[in-house]
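My questions will all concern the structure given below.
Moving on, here comes chain A:
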Amino acid sequence: MTLAEILAGLFPQGHSVTVRDGLVTGAGRFADGTLHVVGVDGDTPLGVDGALVLSRAVLDAVRAGDKAPILVVVDSDSQRMSRRDELLGLNECLAHLAKALLLADRSGHPTIGLIYGHSAAGAFIATALATRILAALPGANPSVMDLPSVAKVTKLPLDKLQEMAKSTPVFAPGLDNMVATGAVHVVLDPGKPLDGQIRDLIANLKPGDDRDRLGEERGGRPVARGIGAAVIAQAGRG
Partner candidate 1 sequence: MESLTFRHTTKKPLPGSVPNAITGVVASGNLEILLERVLPPDACEVAIETPIAGYGAVWEAVVADFVARAQPGGLRISINDGGARPDTVSLRLLQGARLMEA
Partner candidate 2 sequence: MAGVRPASTDPDALSWYEATARQRVVALADPGTFQEFLPPTERRMSPHLPLFDLPRAFDDGIVVGRAALDGKTVLVAAQEGRFMGGAFGEIHGAKLVGLLRAALTLKPAAVLILFDTGGVRLQEANAGETAIAETMRAIIDVRAAGIPVIGLIGGRAGCYGGGGLIAGTCSRLAASEGGRISVSGPEVIETNKGAEEFDSRDRALVWRTMGGKHRRLIGGADAFCADSVSAFRKAALDLIGRAPAFDLATLEAEQARLESRLARFGDCRDATDVWARLGVNDPEAVPAMDTRAFDETVSRVREADHDAR
Partner candidate 3 sequence: MTEWRAERQARDARIQAGRAHADGKVVPAGSVIDLLEAVLRPGDRVCLEGDNQKQADCLARGLAACDPGKIHDLHMVQSGIVLPEHLDVFETGIAKRLDYSYSGPQGARIAKMLYGGQIQLGAVHTYLELFARYFVDLTPHVALIAGVSADRDGNLYTGPNTEDTPTVVEATAFKNGVVIAQVNQIVDTVPRVDIPGDRIDFVVEADTPFYVEPLFTRDPAAMTETQILIAMMAIKGIYAEYGIRRLNHGIGFGTAAIELLLPTYGEKLGLKGQICTHWALNPHPTLIPAIESGWVKQVHCFGSEVGMDRYIRARPDIFFTGADGSLRSNRAFCQTAGLYACDMFIGATLQIDLMGHSSTITQSRVAGFGGAPNMGSDPHGRRHPSDAWMKAGREGQIVGDPALMRGRKLVVQLVETFGEKLVPTFVETLDALELAKKIGLELAPVMIYADDVTHIVTEEGIANLLLCRDADEREQAIRGVAGYTDVGRGRDRAKVEELRARGVIRRPEDLGIEPLDADRALLAAKSIKELVHWSGGLYEPPAKFRNW
């Protein structure tokens, strides 16, 4: 699904969402109110400049105080890899964007991630993974690193990694594996109207972070939830 198709599905009555340099901002009429949209389109890497454009849009929405939901649409590259970005504090800018989304969530704005293309590493963490609930469309391709690069770093043969990837979701790229770890909550049905599915997600938002529970249930992160719970239990023992 393209961004245009997504927007058309969400906003049959039209919208003000624009894409500039791969950065998505705007809003549209949704249900009985507004749906803010921010994000990255076209496999664009996210650098310091883009992160601040998006965070600006999120903070504007929070300041407006309408508690309207914010949809974070993502088809991005990884973070922009450059000397300039790191010199200017890419870590601060990406973290700032994530904080803006987390603040919005805390301030009563339901935040929903929608990954419909690629995303990786820092760009993924600062956008889609900083939402309350992350949905994906079939064909989305989130990853930390592609397998050839993993092969290079781990010095393991690519064919062996490909074989391992089939049975071990914890390291392999791809949507199924991100679903299994609990990072992606739900995969939407492209055959059904998108607006209804998003509306249902918003209506059923639950408090707390349940990604480790999902990871345990789906088998992609077998031990994380238990470990976290054990730390809490031991910390509570005084």
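Here is how the candidates were picked: all candidates are chains of the complex that A comes from, given by their letters.
Simple rule for what comes next: a contact is a pair of C-beta atoms (placed from the backbone, for glycine too) under 8 Å apart; a residue touches a chain by one contact, two chains touch by 3 or more; residues count from 1.
Note that the coordinates shown come from a computational prediction; the quantities given were computed from them, not determined experimentally.
Between chain A and the candidates 1, 2 or 3, a touch occurs in this complex only for 2. Residues 48-49, 52, 55-56, 59, 62-63, 79, 81-96, 98-100, 102-103, 106-107, 121-122, 124-126, 129-130, 144-145, 150, 153-154, 156, 164, 168-173, 177-178, 180-183, 209, 211-212, 215, 220-225, 227-232, 234-236 of chain A touch candidate 2 in their complex.
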